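For this depiction, one protein chain was excluded, whereas all remaining protein chains were kept in their positions.
And then subunit A:
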Amino acid sequence: MTHELVMVEEGDDKRVDGRTPNQMRPLSCSRNVLHRAHGSARWSQGETSVLASVYGPKSGTRKGENPEKASIEVIWKPRTGQIGKTEKEYEMILKGTLQNIIILTENPNTTTSVTLQVMSDDGSLLSCGINAACAALLDAGVQLKQLAIAICCGLTNDGTVLLDPSKIEETKVRAFACFAITNSPLSALSEVTPGSDKGKSLENGIVTSITYGSMQESDFFHCLERGRAATSRISEFLRKNLKS
């Protein structure tokens, strides 16, 4: 693993915008940005920005849903164009992710609706959306078991893992993966000294993993490791945001 690091530092793998492969774009999160919605958040990673809003439990579930649990309705709105298959796919992914983090038995026979609006798209859109949805749920006060923090990784032809790829990078990579990894409250309570591998000692399950393109098994696990470490940092950021 140290070998790879040396290669990186030699300056061959500088990305288009000057980042190193392990460097993410600047994150920003604003909560409570909408007035009518019960909870709202705007999450930005570099130029990609997604606005999420949550409307709290409305009575009744839709026809096929299980009335003993709360149901979640996700609506993904692209910037332009009709709602097509990509958007439906994102909605499905988000619904699956959120179902695993929300305590569904709390409000049975209700519907919580989450709406996501893409404000600008410069790569890593799905991860931005998942993070925005999490932050909005927190803002709305919906009870969550854990946070699902998402990260996108791209795999280049020479095996380098790029974190948080931009749109240009996304078109050039061989394969592309998006992970949503849970972070439990335990990580926030323990005292952290910089440099400690706190991620390893706590439960970090993968809620969602989507890949595009073909990659070797070892590459996949490599991406996953990088993704895990990245999500622990992002969740730190989010928790600090909540405290302030």
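By our rule, contacts are C-beta pairs under 8 Å (C-beta built on N, C-alpha and C of every residue); 3 or more make two chains touch, one makes a residue touch a chain; residues count from 1.
Following the convention adopted for this analysis, contacts and distances are computed from a predicted model.
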item: Protein name (UniProt record) of the chain left out of view, among "Small ribosomal subunit protein uS7m", "Protein ECERIFERUM 7", "Mitochondrial import inner membrane translocase subunit" or "Immediate early response 3-interacting protein 1"; value: "Protein ECERIFERUM 7"
item: Sole residue of A:22, A:109, A:156 or A:209 that reaches the chain not shown, by the stated touch rule; value: A:22
item: Where the unshown chain meets subunit A, residue by residue; value: 1-2, 4-5, 14, 18-20, 22-38, 40, 42, 44, 46-49, 51, 53, 55, 58, 75, 77, 79-81, 113, 115, 117, 119-120, 192, 194-195, 197, 225-226, 229-230, 233-234, 236-237, 240-242, 244
